[in-house]
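Here the complex is missing a single protein chain, while all its other protein chains stay put.
On to subunit A.
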């Protein structure tokens, strides 16, 4: 690093001698503000200085070029360029000396003079003393090894440090995760290494002789130690920073398509960005703090490197920070926060001390940049569905929206000859501003117009061919009314007609230059209401833009769960690959949207669609690779639970294990047995939130969609087994409240109403407020039709244990009353088997199929007869069962009862059949 050398000038023997012995000359120099050069300590080995020595080291600026040209008091010409003093000598090459640093002195009487500390004396004849010219600064691990090797004349010191570190690793097989204690441990190791190094006599003597050498040795030891131990300590650091890292990654991923102009970066700097980016992304490959800091510095310098070096532009912090932000976003490194922590906390020797705090400054800059990204102050995409809830009152003028759009993408040309209303951009802006009705009205109108035009065209052709009258065409009355006469052929009318024909209005399937349809835009901005409208109007749900991205891709990558679900329910292709072979799941995972990942998986599970959890994108990465790389713990867990395979390799031959950079993720990957307790049924929270607004059409739509979907059959949520077990257990204990709690059903809603199923509504189709609250708000979104491994649903259990109240609640929550378990038994079968007469009655009232048969052909009545349940038989007979049903052994219920000799039952059935035959 620049100016790494430092010494106390006022202790330098040359300077001391000059000041004390030749006071007058010295004072004169000060008065004239000439520059005094002081050879660094040790470079002159004489103790006695003559007056010529001093005069040779006083520089008098020349009149013409006071900055670069000087002459000494011994009349020699001196030039200064790039920190090097060149002295003209009579023969041979000019004598050169490095300027190590400059120090400005202020005397008590406010005189000011400058002293340059230089590498070697400015005298050709002087006896050069210092035997070892210290290298100015250490720049890499190789420099450090070099220094330790040469200064100790052999590799003993290096070997000693190796040994110390190895012993340390052996002694501490597991390091603490907390950065604080890790730092203490490592600093202890560092001190130990330094002790070992200084045990070498040569090193000790040299470091005693010069402070500068001691500093360099400290730094070299530290670097060498870091090099050895880096792999060992970086994972713990990453682990403790995993939370910050994954959050930062999520922020960065969601901004990854940000452009230079979005950050207000000076145009002059554009060309330097690729190079700087290349340099910065290498920071990962360095192991030592020293090299990492240097890497930062080089990247900063690269930004400033001007292609035409004629006028180097000066960069202020205002210019630099945005570039740095951009570089960080584009660097693709998954662990910036850990890198920062490592640099900030794990330098012990105080690198670059002589350089002031430049390394601290660089690290602080990095910290500031990370902080800036974290704070979300950047103009990234808006928060998922942030505009969603204020859909009703977001009457903010479109102009503000236009401004935003103009500032982010400059693609809009604001000079339009046709009305603003007629451009696709206008429609897109409306969508972004969430002006639901306007979008609908406009597109509706344009569609009508388009249809008119098509009809009109036909009729126009027709007219020109056989000049027939078509007065029954009423769809385009408007246009015809404007004409002089429906068949007029005058110029004016023709113009009007052709104008209408030429009019290009945006419709539902129009596309912009990127191939984006209105549905794409609505999905990008998460406008669920508009997505719904567009879908209703028949928008193509699988339309792709130039990157072959469907609206589903966008809603997944932006984290808009509601829009995503609407698209899925409208039949969007869940596994569609875009141009990079990324499926929507990849997009959601890459940007860290846990809610969307859950939605995708959940939908696939319940919608009987196959989602390929292990699908590969263009780089061979599965979604799990991405989750592992960016450190999204929750998503990784979810993927694993749903069958993601962590050992799959991508194109670079790396598995998710290889990509993971902290232990937390590794643990998730290793957990082959999924922890089901963590599995949360998706959207329950979201729907609950939506429920606050009862009259929200989207809410109702979503709910009805979900329910329609669930009606198919009992869900096979293998992942839910544990939870299901808990619920079923609660039911078997008869704890209805607990079961309701588990199922997300608000038990209290049902206690007071005591829901009389018969007539809760004023009228079956009534939509008054009272009825709505009964039907909509009390219904939980939780799918109560789940089942355990034997196919038992909660309703089965409730019936089995005779919990009438729970049965009611479940049925109110859309439990499918006729679901069968693995043996083909419905809830009614179980109630009959266990003689729960009230439950039987209740189930039958709610429409349970009395003649349902299980896999051995038994109806509930068969079962009741078999076991001899008199109460159950009575109830069943009250609901007109088919007495002639034969089971697998060709027996009617009566046969069964007879076989078991249940006399009462035989009696009951016979009475019933007699009665029935009488009525017939």
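The rule we apply is simple: a residue touches a chain if its C-beta (ideal position, glycine included) is under 8 Å from a C-beta of that chain, and two chains touch if they have at least 3 such contacts; residues count from 1.
Operating definition for what follows: contacts and distances are computed from a predicted model.
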Options "Methyltransferase HEMK2", "Ras-related protein Rab-21", "SKP1-like protein" or "Mak10-domain-containing protein": UniProt name of the undisplayed chain: "Ras-related protein Rab-21"
Options A:89, A:169, A:368 or A:537, residue touching the unrepresented chain: A:368
Residue of A:148, A:300 or A:640 in touch with the missing chain, whole complex considered: A:300
Option from A:20, A:285 or A:316 whose C-beta touches the chain left out: A:316
Of A:60, A:80 or A:197, the one touching the omitted chain in the full complex: A:80
Absent-chain contact - pick from A:10, A:451 or A:838: A:10
Missing-partner contacts on subunit A, residue numbers: 2-3, 6, 8-10, 67-68, 80-83, 99, 101-108, 115-116, 211, 300-301, 304-306, 309, 312, 314-318, 320-321, 353, 355-358, 361, 364-365, 367-368, 371-372, 375, 377
